[in-house]
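Worksheet: one structure, shown below.
Removed: one protein chain of the complex. Kept in place: all other protein chains.
== chain A ==
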Amino acid sequence: MAEVRSDGNESEKATQNIELVDKEQAQKPTDEKTNTSTTPKETKTKIDVLLKAAGDAPIMKKKKWAVDANKTVAYLVEFIRKYIKCAASDSLFLYVNQCFVPYPDQPIQNLYECFGADGKLVLYYCKTQAWG
């Protein structure tokens, strides 16, 4: 009996492994699709920006905003500061891809073109340096 059980367990593990592999394989083609897609994104006048709080930064009630494509990062930071009532003496950091801080004079259009996905640009804000 004991042997049978262990056999059963092993085969269970095996199927789990297969499932994982299958998932990876299934994901690959879609990944490649997004990677190689060279179709230029539509030039929009307004860009959907999703603002997410990180660390101890207060959450914004409304997270999704349509931002003028020509506005800069500095404008957006100022907007968030006002919205979450961030004191002038406090820092506010904005991150792209949870990885780097964009230049303040970077137009939102550029960020969307380079780092946007699924028709929107996701940005994280926090009051202490969260990444890098």
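As a convention for this text, a contact is a pair of C-beta atoms (placed from the backbone, for glycine too) under 8 Å apart; a residue touches a chain by one contact, two chains touch by 3 or more; residues count from 1.
Please note the rule applied: contacts and distances are computed from a predicted model.
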Matching the hidden chain's UniProt record against "Autophagy protein 5", "Exosome complex exonuclease RRP44", "Ribosomal protein S35, mitochondrial" or "GPI-anchor transamidase" returns "Autophagy protein 5"
Please give every residue of chain A in contact with the chain that is not shown. 35-36, 38, 40, 70, 72, 96-97, 99-107, 110, 113-115, 132
